[in-house]
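Only one protein chain is missing; all other protein chains are in place.
Let's look at chain A:
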């Protein structure tokens, strides 16, 4: 009997809100994060970074540093593997510059010493001769003829002839005939939008502790969203066999996509190999800003045609993403997400991935999607305003639903956008009166979500409790969700399950915790591993009773005889079976190793009330409501937390946060004082509504929830501010000076 515990209703544990299993560790200070590990004989490392945005490295003289008391090793690019290409080649080039420093903050050398103070002093003693080259940090400027070339030959085959070599990837999709569609419209609005680069802003800087011997065997502890990926990348950068490097993920102090790649781990390992001692390497906050993943900045053009009744007749968008000194800006994602919420007969979207002298962009929560929503949802707001249409009714009229052909090609399966918009319409916030100086904005947002390679193993103990080993770092309470799903299948209490984040030596490959995949994919894997264990439990009961295995079923933690044998035997509780498992066939474990493909896309819509101070131009968000389809909320409190966290990050992106570069190509605001993320006094309570339209691709209906929540806020807040000041806000962040300019232009106009 193939066991199948799929269901979307009638849950006992799923949907409840128990305390998280790692709660005590985290409120007492004993949870161990990246920088909290120490080893006997450990050295401290520091990295020398380029002060130039673009420069040829003529010579690196490390002799003075090496001569210092307490300095045990210095590494440069010469201490890493050679001949790497593609993704790993780019990562190594970013981890340690080769011939050129490509951005302000690019690593050029590193030191390990007996104390952090000595390491920092030694960095200053390293002398680097540079030949300074012209640089470019703006996306539009980087595409212009004559712009400095970051790296010749970096473009792939997707890029049409005649574009600047800094354009390294090109994406185009759509269907219908947009010109014909625009001709049918009663009103066409076309506008240009700009967003600045922002940082994920996790509070924990990148940190690791590495040990590598001359035998090619290593141990690495680090804060990462994906330790198998770190293992693979480090092995490549250092010329090791992958399996010889064991990577353990620490507790992770926030990632949001920024810890899906590798920045410092190969450096710690290279230093360790040279010094033959464990090496700890922790980024400072300014290094985090200068050299770890910001988002792309963007320059976008969006054109939408609408009939008087609100029907969208055609939509077209061009999205240029600045991705730093390497290929990889998510231009396809931006283009694909842009019009995804809408059922369009005529649609066309284009994306450009553009290199510049900035740090390599990294994923940030639904990478690329929030910017697209900002441009598209602003134009829709403008159309609704000019045509006197209700913004929710208009979106409902055009909403994608099951069977709609998506703007980027596929046909939508069961999706929850209509239910989400209806929940917005029904929310008291949507009709609450506004005060003078306030404006309301709404926006839709879309994200794909992802499955990916996943391995989970579940072992039963003699007393009937269960240990679950998962391979996806717990960023925001996922251990609790895993335990709830395992409890549901096994029929044992949540408290009887212990979930551990396993190291790379313990499980098969687990893809990074990204794409909102953890509750979906590791959750599915946990359910399947539990079903596998239940199957074996039923087998042991069948053997004991002398009946066929498929004549036993599992209910509420008991094996029970079914069919013709129903009632013949007393049900066996899980702990009765596990108590004797050594004698009945050995340990009982469940496994799942596969690549689940059924991740369910998710849509959200946010309502924002913003108040603008006419004297200072400062915007306050006075009320905020998030409505999002979660498919099925396994632990609703943590789902709400994801909704709130995404909204808060979006508020920062919309109002304050930006990378500011000087004319010299140096980052001007590499600290939390000048790069201001929202603080408690900036924000209101953030109301949440969880919509549940089950994802057919998950046994319990789960959709990813972590990322979609950052898609609508930029647009929703821009619409609110635009409606408050009476001027369309086309550029983020809407800092006070920019809002004041808008107010002045309104007064002049």
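Here, a residue touches a chain if its C-beta (ideal position, glycine included) is under 8 Å from a C-beta of that chain, and two chains touch if they have at least 3 such contacts; residues count from 1.
In this text, contacts and distances are computed from a predicted model.
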Not-shown chain resolves in UniProt (candidates "ABC-type multidrug transport system ATPase subunit", "FAD-dependent oxidoreductase", "ABC transporter permease" or "(2Fe-2S)-binding protein") to "(2Fe-2S)-binding protein"
Thinking of the whole complex, not just what is shown, which of A:57, A:168 or A:647 touches the missing chain?
-> A:647
Hidden partner chain, touching residue among A:210, A:253 or A:266 | A:253
From A:39, A:132, A:187 or A:683, the answer for touching the chain not displayed is A:683
Interface residues of chain A (partner: the chain not displayed) = 17, 19-20, 22-24, 26-33, 35-36, 38, 115-117, 200-205, 251-256, 282, 284-285, 475-477, 637-638, 640-642, 644-645, 647-649, 671-673, 677-683, 685-686
